[in-house]
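Only one protein chain is missing from this complex, and each of the others stays in its spot.
Let's turn to chain A:
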Amino acid sequence: MALIEIRDLARAYELDSGRVVALDGVSLDIDEGDMVAVMGPSGSGKSTLMNLLGCLDRPTGGLYRLAGVPVETLDKDGLAALRNRRIGFVFQQFNLLPRTDALGNVELPMIYAGVDRRTRREKALRALARVGLSERAHHRPTQLSGGQQQRVAIARALVNDPSLLLADEPTGALDSRTALEILALFQELNREGVTLVLVTHDADVGRHARRVVRFRDGRIVEDRRQEPLDARVALEAMTRETAA
């Protein structure tokens, strides 16, 4: 069964200058355990799709089912609950709370899920271990590198065991080596069964996905499966180069 079912999904904005259609009747299914790159130039509608997939926004037309839940029928609180339980976000700018240590940042979604303190701590530590940051649990974001900050953000996205990990230009603020490390982490998580949707305009990022969906002018213009590049291989090659 498809985790995500989208039928004729549309999103239009009413502006002073007239009606702008950002997403124009898109239909798309995404299976559980897939790793999909949503690509396209800016203004193509990929960010709008990402907001709709992330339940941050409601469509002006069409249907969206996430794990069987008809999202367009939910109110603000219902959307918040769905985001909390089903979706993990990873942003380009990490969006960590600056005054809170890594552990506290990872605990944040569980606070809104009403998880008790001790369970929160345990699960947050486990999530940090999963992204290889156990030693940095009590560091604040300013004491971490960009790659480490993004790992904390990924741990935060994973901590409620979501159905879907949504990443918006996750490597946009990182150097190429760190970007590869993050992609390697995503591929590892995907192998463990996490469903991933990466929104990016970067073709290099897209090559690491199993499936590429390309947007232009609010419509899907390409949808293909591919043999993904293994980020670990590229990393090893890079390490050899530096050594030589």
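In this text, contacts are C-beta pairs under 8 Å (C-beta built on N, C-alpha and C of every residue); 3 or more make two chains touch, one makes a residue touch a chain; residues count from 1.
One rule holds in what follows: contacts and distances are computed from a predicted model.
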Name under which UniProt lists the unshown chain, selected from "phosphoenolpyruvate--glycerone phosphotransferase", "FtsX-like permease family protein", "Nucleoside ABC transporter membrane protein" or "Probable septum site-determining protein MinC": "FtsX-like permease family protein"
Candidates A:Gly18, A:Gly68 or A:Gly114 - the one touching the absent chain: A:Gly114
Candidate in contact with the missing chain, chosen from A:Arg19, A:Lys76, A:Arg118 or A:Arg240: A:Lys76
Footprint left on chain A by the chain that the document does not show: 51, 54, 56-57, 76-77, 80-81, 83-85, 89, 91, 93, 95, 97, 99-100, 108-109, 111-114, 156, 160
